[in-house]
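Notes follow once the structure below has been shown.
All protein chains but one are shown at their positions in the complex.
Chain naming follows the written order as A, B and C, and within any one chain the residues start at number 1.
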Amino acid sequence: MLMNLFKFKGGVKPPTNKTQSTGRPIAAAPLPSHLAVPLHQSIGGTPRPVVAVGDKVLKGQLIGEADGWISAAVHAPTSGTVVAVGPGKQPHPSGLDADCVFIEPDGRDEWIARQPFDLVNATPDAVRHYLQQSGVVGLGGAVFPTHGKLTPAKTVPMQELVINGAECEPFITCDDLLMRERAIDIVRGIGVFRDLLQPQKVLIGIEDNKPEAAAAMRAAVEACGEDFVVVQVPTLYPAGGAKQLIRVLTGKEVPAAKRSTDLGVQCFNVATAYTAWRAIAHGEPVVSRIVTLTGNVRQPGNYEVLIGTPMDELLQLAQPNPDTDGIVMGGPMMGFLVPEPAVPVIKATNCLIAHSERLFPPKAPEMPCIRCGACAQACPHELQPFELYWHARAKDFGKTQQYHIFDCIECGCCSFVCPSRIPLVQYFRFAKSEIWAREKEKKAADEAKTRFEFKQFREEREKAEKAEKLAKAAAAQAAKKAAEAAAAAAAGDAPAVAVAEKPADLTVDPAEAAKKAAIAAAMARAKAQREAAQPKNTDALTPEQARDMAEIEARRVQAGIADAPAEAAAAPTATKTEE
Amino acid sequence: MSHYIFLLVGAVLVNNVVLVKILGLCPFMGVSKKLETAYGMGAATTFVLTLATGSSYIIDHFLLIPFGLEYLRTLSFIVTIAAIVQLTEMVIAKTSPTLQQTLGIYLPLITTNCAVLGVPLINIAYGYDFVESLLFGAGSAIGFSGVLILFAGIRERIEGADVPQHFRGSAIAMITAGLMALAFMGFAGLDKYQ
Amino acid sequence: MDILLAIAIMALGAVVLGAALGFASIKFKVEGDPLVEKIEAILPQTQCGQCGYPGCKPYAEAIAKGECDINLCPPGGMEGVQRLADLLGREVKPLEAEEKPKQVAIIDENTCIGCTLCIQACPVDAIVGAAKQMHTIIAQQCTGCELCLPPCPVECIRMEVIPETLDNWKWKFPVIEIKAAPAQAAAEIV
């Protein structure tokens, strides 16, 4: 079927380097020696761990529970024992740690009881909830929880559902192979999305350098009796960017400030559709994904890999050459060197490229920008990267926003063409995260100011109230004293004055003294507690002794705390009754 | 008619008050760091300068000359200009706090802007009549504002440049002003063309 | 005679202009100072008082009046000074005090005696607790002003630098500056 394709401006044509890894079918990667499953694998809230050290888990068992609506569950990739829950190195450019569940496989790879989801009788909300519980996220690289994208906009009718099989980045072939081999499941998954979103038509975009994948998808669409349109789009990086693919297939341009559903379009990756269908038809949550192993290796290929597999162990399957000096996660345009080779594979890991200087020669040093405009011609979002760079470098972030920095998709086209070898994208990332941090700070400052002002207002009010009370009391006392004085006047003048002066002192003193005493007592107690909590002679202890002591200590601390607030325990109840 | 056009073009470009006559450098350097303030300053100066040329002409012709007090020109002009600036400031403060905000401490600076004093004096030296005076004043003011805004545009860009340490700030701004004056020399002779 | 005439005319002018100005000053009187708000928007609102003023607003007012320098706010850092200088057209000056990394206060809950002194000291109501009850600090609301440290009778509050996590991690400025290797390049030439 012929259809009118649109074009986006800019784009580049780097050497694709895809054929190396398409020669072999997808193979299952062997069970790794250990797994580290990061809890935070998708955009949104970090899932809460629901397993503890020592727990036995089965493959597909929930280990991290979704936190909030924009968050997706995390599951055990294989059966085994949880050996630790705690910080572990992340496949993230920061090289920072984040919480992981460490699992030692038992080798049986035993599934939980898998129940197909009853799609026919389920409400749309139930389907969305089920996908969230199955940990289905966008596998194109953005890892946005899929269920969050499956609600059509209320006001705009859904016109097109775009399925992204473009895979424009060089080297990566995981979607290509997935489409070739498992097209039927993908098409069924798309069917689920279609039912939820009710679009007028479904367009599957595949770059024209993947004719086999396109043919397989066409056959699958026909076999399933669907009316999806498989469209071959021109090979041009970044045609696989969601916004670019939407533009090419529908002619619509989604600005940074809008969601695509506002324009009646939604876009999913083919692998996402595949995992959604696996979850629905087979009850299998997302515990593995297809990863391309390529680059400086002897046996490039695609593998089905368990989430949490250490990257260095995985890469051995492709037999990296000895001069490999790092692992790039993602493609050569947008990927990054992982901070250390042993970081785990996550849901966003579509490709691992063995890095070597032979494959990616080190960059020449950065020269100043000559404003040649090559970047502006290459930018698929029609930005002016050289202006953005100029202001980002001068840290003039207001100006960078004027030049629409948040419309930048960080595709790397500008850095690719730059004759001065400027890491432009890097400058933009820097500027973006600075702006975010500043906005956060600004918000915090505004809130602090409101609280401060409220506190001042409250204190003023309290003072006023107190003054009023005091005035009343004073008036009463004065009246009383006047009466007393009048009474005393009969006896004589001098003692009356003495009496009048004394109580004034007394009213201040006792309260203050009592408070001071209370504080002193509390300090003494605290000191005692602290000392009690630090027993002496603890230098040479056996582990058992240490454990025993720790237990005793815990008890004691508990008792101590229970002791202290016991007297104060009345306070909350009192306030409650007051209310 | 063409006489007036030449007068105006001459005042704006050929005899640009800042770049050729080198008057009013203080606000030119001081208020050109940001385009926003340059726009405001340009507008304020244009207003004040046009008003100042008109009123000083009136004072000169109806007060000073009849009484033979030409020697009080400078003094009386300064007083008039100061009062006009004060008035402008008050009106702006009331009507447009944002403009007052952007002009900040530079609005009172118009008082000491020698262009505002210089242009009325030049008018008298050249013996311009009332309309010519106003045109020359307005032309000079437009020239001042235009150059100020262009200068601010360049300075905003230079702000991001890797200027050698010792030339940062005012130094490179002065050099830029010099090169701008050089460019404006290209207009030399245009007002003399017959 | 001439001189008297001159004086008379100048005096007349002065009176006319003075009257006009006086009239304008009444007619166009402005209330409030929008500058203070702008300055306050730049200040970090920690309300820490390290500037010597009781809170950010008084400091902003003092700056607007020109009573004090713009470099007295350590939580705002050099960047705050820079932005104030830009706003006010003043010279950038180095900070009076040392710049510290952002911190939060943490109450050692085992030692806290529930005296509420820190609650009273906290300018932004970031500490919760009741009398004789353990107190705790809401970390997100803490501005790190350290005002709760001195009143605590048992010294159970400490400041901790906010650690870098994936949530607050920032991309760094690309460090590949051309200026970085002058010596090396010079060596190449020679």
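Everything that follows uses one rule, which is that a residue touches a chain if its C-beta (ideal position, glycine included) is under 8 Å from a C-beta of that chain, and two chains touch if they have at least 3 such contacts.
Here is the rule we use: contacts and distances are computed from a predicted model.
Chemist: Can you work out the missing subunit's protein name as recorded in UniProt? Choose among "Ion-translocating oxidoreductase complex subunit D", "ABC transporter permease subunit", "NADH dehydrogenase (Quinone)" or "Heme ABC exporter ATP-binding protein CcmA".
Modeler: "Ion-translocating oxidoreductase complex subunit D"
Chemist: Would you indicate which residue among A:Met367, A:Ala437 or A:Ala476 is in contact with the undisplayed chain?
Modeler: A:Met367
Chemist: Return the single residue from B:Ile22, B:Leu35 or B:Leu63 that touches the missing chain.
Modeler: B:Leu35
Chemist: Decide which residue listed in A:Arg24, A:Arg108, A:Lys258 or A:Lys469 touches the omitted chain of the complex.
Modeler: If we include the chain that is not displayed, A:Lys258 is the one touching it.
Chemist: Could you please point out the subunit A residues that touch the chain left off the display?
Modeler: 8-9, 12, 14-15, 170, 243, 247, 253-256, 258, 325-326, 328, 330, 332-337, 339-340, 353, 355, 360, 362-365, 367-374, 376, 380-384, 386-387, 403-404, 407, 412, 415-421, 423, 425-426
Chemist: Which subunit B residues would touch the chain omitted from the figure, given the whole complex?
Modeler: Its contact residues with the unshown chain are 35, 149-151, 153-154, 156-158, 161-164, 167, 172, 175-176, 179-180, 182-190, 192-193.
As a convention for this text, only the chains that are shown with their structure count from here on.
Chemist: Determine, using the mean of C-alpha atoms as each chain's centre, which chain is farthest from subunit C.
Modeler: Centre of mass proxy via C-alpha means gives B as farthest from subunit C.
Chemist: Out of every possible chain pairing, which has the most C-beta contacts?
Modeler: A-C
Chemist: For subunit A and subunit C, let me know how many angstrom lie between their CA-based centres, rounded off.
Modeler: 32
Chemist: Rounded to a whole Å, what is the gap between the Cα centroids of subunit A and subunit B?
Modeler: 56
Chemist: What is the distance in Å between the mean C-alpha positions of subunit B and subunit C?
Modeler: Those two chain centres are 36 Å apart.
Chemist: Can you check the complex and tell me which residues of subunit C touch subunit A?
Modeler: So the residues of subunit C in touch with subunit A come to 40, 43-47, 55-56, 110-111, 113-115, 123-126, 130-134, 140-141, 143, 153-154, 156, 164-166, 168-174, 176-178, 181.
Chemist: Quick check: in the complex, which residue numbers of subunit B touch subunit C?
Modeler: Result: residues 30, 33, 59, 63, 67-69, 72, 75-76, 79-80, 83, 86-87, 90-91, 93-94, 97, 101, 104-106 of subunit B touch subunit C.
Chemist: If we count contacts the way the header does, which residues on subunit C are in touch with subunit B in the complex?
Modeler: These residues of subunit C touch subunit B: 2, 5-6, 9-10, 13-14, 17, 20-21, 24-25, 28-30, 34-35, 38, 88-89.
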